[in-house]
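Here the complex is missing one protein chain, while the rest keep their positions.
Then we have chain A:
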Amino acid sequence: MKVLMFGWEFPPHISGGLGTACYGLTKGMSKIKELDIVFVVPKTYGDEEHNTIKLMGANNTKITQVKEQIEEFKQKHKYLEVSATLIPYNDPEKQYTFRSKDLTEKKRFLNISSEGKIDFSGNYGENLIEEIYKYAYVASAISLENDHDVIHAHDWLAYPAGIAAKDVSGKPLVIHVHATEFDRSDGSVNSKVFDLEKMGMDAADQIITVSNRTRQIVIDKYGQNPDKVTTVYNAVDSLNLQEKKETPKGVKEKIVTFLGRITFQKGPEYFVEAAYKVLPKSDNVRFVMAGSGDMLEKMIDRVAQLGIADKFHFTGFLRGKDVYKMFHLSDVYVMPSVSEPFGISALEAMQSNVPTIISKQSGVSEILNYVAKLDYWDIDAIADTIYGIISYDTLPIMFKECGRAEVDDLKWENSALNVYDVYKKAVEASNHLINAF
């Protein structure tokens, strides 16, 4: 079975969990002999892993522009013509305008280089909508040139590309929901993003969600037929030995860590309040908030106001090696997410032998047993559990050993098999439909 997959980012050029998940899943799928995958991203940099996956950059695809084709494409994708401000998923510090010159100026052709290629920034930049739009255009060209049996699009940025590809080839479309607008926003849903998401789901033959929690949102809020929504849990890549290298621990105290974007979705304020409850009870603890985001300054202010800044540290945004360094130094990892479709970072923490506390409001809580699962708002319970783990030796030992074993069982190969099942369902259904005519 040939799969044409559309994503937005691919390691090492990632800014969040989406790229990591796409990479792990695709690698797992490459182990299934029957599957032949082409993974398309807006931009390739040349330093991505090519051994197991056929990676294709939309920026390297030659397109021919025929006026009629472009007009037809524009006609079909009129829904992209908007002008609004949007907060991106992976980079909440930036706002970008939902605006496109190619759309608003009614130009007849897209800007291309002398080689006939469209330039993509490949990030979550200012002209995101333009990128989505161009990506979708190139996707239709790619769909025409690459024979495939099923189309698979990851998250809303790639939905238009999936839809465009399906328009051309008529092959079944599988949409993979890694997050919804309801997770990202604190109730103030951006209707434009919602529309794009719903459009993708409506056009899809099958929908994959990363947890039952997300599946329920897709069914309830986006009005999807439960029969076409399947949950496939994420997994985690086994840890590279090199990344486990020792880092000297400069402080004697136990370290309790929050690591993630410091935004409403991740519940950083509950971590701060829990820290304030633990600190008077124990001299032997420091708290670390790693990451950055639109709530960082508010959190710093709150920590200063509570007078705990000598025991509560901020690291700023951590990348690559530093993330593992941070896990390595940690004695407890806390993920108090208010709404978390999945939460791969909890798996990464457990892999690094860090006892982990997660909120019940995370997708990953559906599959884990050897973690503490609490309500994100229950700061007393969070404080209690932190205190227990740092004070009584048996708890961390159990969490570490059993948690590690539990996470090691979560393999991308298994997720890949589940995705394969969804493909089969999608292809069967569409064949059935064709035969019916």
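Methods note: a contact is a pair of C-beta atoms (placed from the backbone, for glycine too) under 8 Å apart; a residue touches a chain by one contact, two chains touch by 3 or more; residues count from 1.
Keep in mind that, in the parts below, contacts and distances are computed from a predicted model.
One chain of the assembly is not displayed; among "Cytochrome c peroxidase", "Alpha-amylase", "Anti-anti-sigma factor" or "sn-glycerol-3-phosphate transport system permease protein UgpA", its UniProt protein name is "Alpha-amylase". Residue-wise, the contact with the chain that is not shown comes from A:G316, picked out of A:G170, A:G223 or A:G316.
The hidden chain makes contact, of the residues A:L55, A:V288 or A:I358, with A:V288. Contact with the undisplayed chain is limited, among A:G46, A:G250 or A:G320, to A:G250. Only one residue in the set A:L144, A:A304 or A:L433 touches the chain that does not appear here, and it is A:A304.
In the full complex, chain A makes contact with the omitted chain through residues 247-252, 288, 290, 296-297, 300-301, 303-305, 307, 309-310, 313-316, 322, 325, 329.
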